[in-house]
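Every protein chain of the complex appears in place save one, which is left out.
Note that the chains are named A and B in the order they appear, and that numbering of residues resets to 1 at the start of each chain.
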Amino acid sequence: MTSNLIVYLIAIPLFSSAVLLLSGRKANKWGHLLGTLASASSFGVSAYLFTQMLAQPAEDRAMTQKLFSWISVGSFNVDASLLLDQLSICFVLLITGVGTLIHIYSISYMSHDLDRRRFFAYLNLFIAAMLLLVLGDSYLNLYVGWEGVGLASYLLIGFWNEKPTYATAAKKAFVMNRVGDLGLSLAIMIAFASMGTVSFAGIKEAAPQASTTTLTAIGIMLLIAAAGKSAQFPLQAWLGDAMAGPTPVSALIHAATMVTAGVYLITRSNFIFDAAPTAQLLVVIVGAITLLFGAVIGTAKDDIKKALAASTMSQIGYMTLAAGLGPVGYAFAIMHLLTHGFFKAGMFLGAGSVMHGMNDEVNMRKYGALRKFMPITFITFGLGYLAIIGIPPFAGFYSKDMIIETALNAGGIKGILLGSAALFGAGLTAFYMTRVMILTFTGTKRWDDDAHPHESPILMWLPMAILAIGSVVSGFLFTRGDALVHWLEPVVASHGHEEHSELLPPIVVSGIALTIVLIGISIAVMMYVRRPIEDVAPENVSALTRIVRQDLLQDAANEAIFMRPGQALTKTLIAVDEKVIDGAVHGVGAMAIGSGSELRKSQTGYVRSYSALILVGAAAIVLGIWVITQ
Amino acid sequence: MNSANYLYLSALLFTIGAVGVVIRRNAIVVFMCVELMLNAANLSFVTFSRINGNLDGQVVAFFTMVVAACEVVVGLAIIVTIYRSRRSASVDDANLLKR
Partner (left out) sequence: MINYALELGQTAKPEALLFYILAPLAVAAAIGMLVVKKAVHSAILLAWVMVTLAIFYIAQDAAFLGIVQIVVYTGAVMMLFLFILMLVGVDSSESLTETIKGLRWIAITASIGFGGLLISLLGRASLGRTTAGLADANSNGNVEGLAQLIFSDYVWPFEVISALLITAAVGAMVLAHHERTVKRVSQREQSQARFRSGSLAAAAGLPGPGVFALHNAVDVPALLPDGSPAPSSISATLKARGDMLDSTQYQLDNNDNAAEDK
């Protein structure tokens, strides 16, 4: 099935972005409205396409649209084509839906910023790039969107680039993303070299014939790409600093959409990972490490946005874990991705709302007792909180429970290890999210005298409310009759549950998970409700806490492993450049000058010496002829 | 008689002219030596014409004479100009090319 509408999903926000960037200050008055309208129109188109898909039988739902022939070199042909299938539409609806809500939120949130128009232009650029990422029908098309979201992310993290630390954070995110991008480009090159095609369909066809080594290599490269974009171990360090951007950006890009692109990539490449068990195992390991890593970091963060960022990292770890568990896991990964998109975006918007009322204060130790001053924010944030820690019947319960179950059922010692990690992560999540709730909304007020907390305007709380509703009901909707699993079946070729033996019955797993979550909550309550909270983070803490406060030394590790040797290498190269290369270059120059000044002595200026040389030359030529014609 | 003898004579005169260009300092003598070289070449042309049995060589020799005449006119004018400014007709005195 083809559709000519797909391109408008991308074209509308892209065009709006161009208009906003090019029209200059004239557009300041209506720029934010145009941006929101573009995003909303895109959402309208995607909703219409979704209804069209629903009307089709499951096998015919995928739609394609060929835009133009992009690369045509010999047997290598890449069309700029768009593919809208069951997997893409989930993302398209999430991106445009949540994106539109965040646009609306930003109208109010950014109203005091002089550069609001530029902000909306970047947001639209991001929407367009992200849609291209999920709509491309080949890895090359995906790569364009992949780089586009990287650029938009860089621009938005550094939106307030007048502060050097923010600009540095943007740079850090960009550079670490480049490492992942390198993986993606290598994966594309390997795929092209071994299979001669880069389209999803072509590789899916060629994958069974390809050797396992090739597929493993592609899989590992894709995993590196996913780790870079989704802040997975070991490329996770940029996400915390990325919170330098405006809060709506954190909500849209660094919680709901862009950071989940890695999960999309792995799910989209299911045909590669299913055939490469080693790569799949690595995916699982990366996911498990990251979910614990993020959760541990989250326990020690006083900055509300960084705490949420750590939580994002951890939740994406869950998704990666699920995606690495093979056919059964893909649907759950996507499900958790969607529910997480709702509740995490909602919580970030809530955090933004709190900051809005507290003079942009981000330190949770300076909050407290905000429940009375911001009731709507409290309720929406609270619903998101209940969803993320997995309290039934909120969304996170369904999706996270499924992942824990799948992990436990992965079989053997692997299953037990992964399941325990997931369960422990759930407990940690409960602990640090409860800590955030307590520090922010309950207890005694600890804010400075000049702060006047107040509820945010309707433009801000309305999106929060809608997202909160999503975080309440989405999990239930997705799992009712395995709706999402069946919906995604044609894409990820799920084989259902029956192939795996169940280690424990689902109800028991849910019970254990709930118990662990409750334990996490009670520990947090004991630590932060019973004891008074200090304004300043206490210094006399254990070594472990200190390490956790420094993000488990991730930056120190990066510096020790990459930066220092890199600097040493650079210094060596500079020395080599100066001594050897410059020496050679200057030596050549000095040689030319020296030989020139020697040769100059033969230039007497006397016509007769020149004519003598001509005579010698003529004699030499005659000699040559004489020898040749002998 | 073998026509090649004229060619040997021509080569000899040409070489003598070349030596004269190199070793003489008076610009006018240098010039006369150049004329000698041209004449030697002309002798060759005339001889070739005879060897080959057509007049093309003589036509070329005729053209050479015209060119030589032009050359003499311009060359002598240059010598006079140099003499006027330097009061010398020695080619060694016109060595500004060195710097």
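Points worth noting:
The definition used in the following text is that contacts are C-beta pairs under 8 Å (C-beta built on N, C-alpha and C of every residue); 3 or more make two chains touch, one makes a residue touch a chain.
The model shown is predicted, which means the values in this text are computed figures rather than measured ones.
By the touch criterion stated above, the residues of subunit A touching the omitted chain are 604, 606, 608-609, 612, 615-616, 618-619, 622-623, 625-626, 629.
Counting over the whole complex, subunit B has residues 1-9, 11-20, 22-26, 28-29, 31-33, 35-36, 39, 42-43, 46-47, 49-56, 58-59, 61-63, 65-74, 76-81, 83, 89-90, 92 touching the chain that is not drawn.
Note that in this section only the chains that are shown with their structure count from here on.
Our note on geometry: subunit A versus subunit B, Cα centroid distance of 86 Å, whole angstroms. Those residues of subunit A whose C-beta lies close enough to touch subunit B in the complex are 603-608, 611-612, 615, 618.
By the touch criterion stated above, subunit B contacts subunit A in their complex at residues 18-19, 21-23, 25, 91-92, 94-99.
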